[in-house]
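A single protein chain has been omitted from the complex, and every remaining protein chain is retained in its original position.
All chains are identified by letter, namely A, B and C, in their written order; residue positions are counted from 1 within each chain.
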Amino acid sequence: MKIIPKLVPTVVKTVFKKPVTEQYPYEPPKPSPNIRGKIVYDVDKCVGCGLCAIYCPSGAIEMIMIKEVKRRIPIFHLDRCMFCHQCVEVCRFGAITGSREFEIAAYNKNELKIITPKERVKPLKVGEKK
Amino acid sequence: MDLFKLVEVVVFPGLMYLVVLAIFFEWYKRKLVARMQSRLGPTYTGFRGILQPLADFLKLLFKEDIEVTTGDQKMLTLVLLVAPTLFIFSLFFVPVTGYTIFSFEGDLLLVLFISSIASLLLYLVGWTFRSSFTKAGAARLLLQIVGFDIAAIALALVPAFEAESLCIATISEKISSAVISNPLLLIPHGFAFILFLLAQQADLEEDPFDIPHAETELVAGYITEISGRKLAFLDLFKDLQMVYVSFFTASLFFGVIVKPLSAVLVIASSVEMFLKALLVLFILFTIEAASTRIRIYNLLDAFWKYIIPLSFFSLSLLFIIKALPGVLL
Amino acid sequence: MSEDNFLEKLQNCLKDYLVDAKKKRDRLYIVEVKAEAVDKVVKALKESFGDIHVTTISAVDYIEYLEVFYDLWLHGPKVALVLKVKVNSDKPELPSIVGVIPGALFNECEVYDLFGIIFKGNNHLKKSFILPEHFPKDYFPLRKKR
Partner (left out) sequence: MSYAVDLLFGPQHPALHEPERFRFKVDGEIIVDVDVKIGFIHRGIEKLAESKNFIQNIYLTERICGICNVAHTLCYVQAVEDMAGIEVPERAKYLRVIVHELNRIHSHLLILGVAAELLGWETEFMYLWRDREAIMDIIEDVTGNRVTSAFNTIGGVRRDINNTQKERMLKVLDKVEKDTRFHKKVLEEDPLYRERMVNMGVLKTRDAIERCAVGPTARGSNVDYDVRAHDPYAAYDEIPFNVIRYKECDSWARMMVRVDETLESINIIRYALKHLPGGEIRVKVPPRLPAGEGLSRVEAPRGELIHHVFCKGDVKPYRLKVRTPTFANILAIAPTFIGHTIADVPAILVSIDPCFSCTDRLTFVDVSSGKVMKLSLGEIKRMYWSR
């Protein structure tokens, strides 16, 4: 009896059990509520300090100058982003927050840029408390 | 040859039925092993993915055929055309539907001979190429054949002696009554059945005997350089082999209980044989799923040191049981 | 063997070759020795403290000189030891310790590949041990620019 593989009973039992495979695109995924997903940017809270761009390990954040209002705001290249949420952590003004969204595949890199339209960027009031 | 016989050979229970069965058994294998591993298996094509093997076969037919220049392509083509037909031919002698298309006294030996030839043809597939992987795979395959073939032939003789015939049709008819009339025969019968399954497992190259095409050692063994249409026919060959193994084992060791005397009874007995074949395959796939691959030396050890002596032992046990009443009386 | 008086024992054991020895924290000592005597140092350590596990050998380029460090683990007293030597960066040569500890082979090969430090007595040193095969033979990537 020693030569019978140990898994035989389990294998036969498993036939009558439900498979554990999740058929992902056909079934809704069940991610944890704590996952790090796509980042959400709120331009109204941003002061343009650029800390997020300094600390971003993959260079996914680019600071651009908006001449009309004389301040810098970030552009997020989500195609380079690796969802470490370091930018969320270093932002002192709460302008960048995380979300649970992770299905961000796209056909074009440009679809993955978070660019704030120029007209939404307001000039920074000096001395204003956030 | 009359028209009826022609229909039998080409449609039912001949060529077309066998190919459909082959494709079904491939699905059965994938689905069953998947469920054993708590996976889903094929799901998309047809009802629960039942058409997936057919889809794979057709896809391979339309793929580009990459011919490796270091291989002997003509020989390969010939082998791959001949090999599947050999199994179809030998299945004509096996009661797939309860009765056989052709039958004569001694056809058991012919069928065993043909199946050995088919395995040897696979060896030629590997040997036609100049790649280290195909060559090593072919060499291993040859060693494997040397291991299991003698045991398989010796064990196939056990039911033949029980039913006192060398005709598969007669064996399958008489085997159940022969065993029931002398319950002592159950011992060598069951013994031989288990060993025969192991030999057939080695013939099918399933775990633990998938040594000739061990992925992590030899990429795909003797199949490595084959692609496209040739691979499709090789797959068909393996599937037909599955059909042959299951029905051959079932008819030798379980026999046919429902006699196929009228059209309705033919359907009934073919369902019976089908279920028995599924049972045989279930046992084979359970072994496949539950075991690791062994080394070629272990296989030769196992067969030459244990299984071949044991098969001759069961054969001689059978003689004693058969002869004992005569001696005592 | 415990950690008590380890520093004294160490100083006794290596007094001929020692340049500087200090305790950095629990179970970690940093020792600087003379470059030409590294193999003798390791041998002496092995004789007095038992088996040595070479965690890694590597170097830092301080422009004026190369500092090679040997991160060792002494199985006997169960302490980590960082053995440091200073090497001339124009003509970097060190005695090999492979004869004492065979496990240092790959580490020495890597240092030779990335810094160009020649370990005398190691016959397996070859360029492109870890770098690609067509990497320039006279360029050592981890050295700083002058």
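Just so it is clear, a residue touches a chain if its C-beta (ideal position, glycine included) is under 8 Å from a C-beta of that chain, and two chains touch if they have at least 3 such contacts.
Treat the numbers as computed from the prediction; the structure is a model and nothing was measured.
Q: In the complete complex, the chain left out here touches which of the visible ones?
A: A, B, C
Q: Sort through B:Leu18, B:Ala136 or B:Ala152 and give me the one touching the missing partner chain.
A: Of the candidates B:Leu18, B:Ala136 or B:Ala152, B:Ala136 is in touch with the missing chain.
Q: Which candidate, C:Val85, C:Ile101 or C:Ile117, sits in contact with the chain we can't see?
A: C:Ile101
Q: Footprint of the hidden chain on chain A, which residues?
A: Per the touch rule, chain A residues meeting the hidden chain are 2-7, 10-11, 20, 31-32, 34-36, 54-58, 82-86, 89.
Q: On chain C, where is the contact patch with the chain that was removed from view?
A: 24-25, 27-28, 30, 51, 53-56, 58, 60-61, 69, 71, 73, 75, 78, 80, 82, 101-107, 128-132, 141-142
Q: Residues on chain B that touch the omitted chain in the whole complex?
A: 33, 36-39, 70, 130-132, 136, 207-208, 210-211, 214-219, 289-298
In this text, only the chains that are shown with their structure count from here on.
Q: Which other chains touch chain A while also touching chain C?
A: The shared contacts of chain A and chain C amount to nothing, since no chain touches both.
Q: Computing the C-alpha centre of each chain, which chain sits at the greatest distance from chain C?
A: When every chain centre is compared against chain C, the largest gap points to B.
Q: Taking each chain's centre as the mean of its CA atoms, how far is chain A from chain C in angstrom?
A: 44
Q: Averaged over CA atoms, how far is the centre of chain B from the centre of chain C? Could you give it in whole Å?
A: Result: the chain centres lie 64 Å from each other.
Q: Mark out which residues of chain B touch at least two other chains, giving numbers and ranges.
A: Where chain B is concerned, no single residue meets two or more other chains.
Q: Under the stated contact criterion, what part of chain A meets chain B in this complex?
A: Per the stated touch rule, the residues are 5-8, 10-12, 14-15, 17-21, 23.
Q: Name, in rising order, each residue of chain B that touches chain A in their complex.
A: 32, 34-40, 43, 208, 286-287, 289-292
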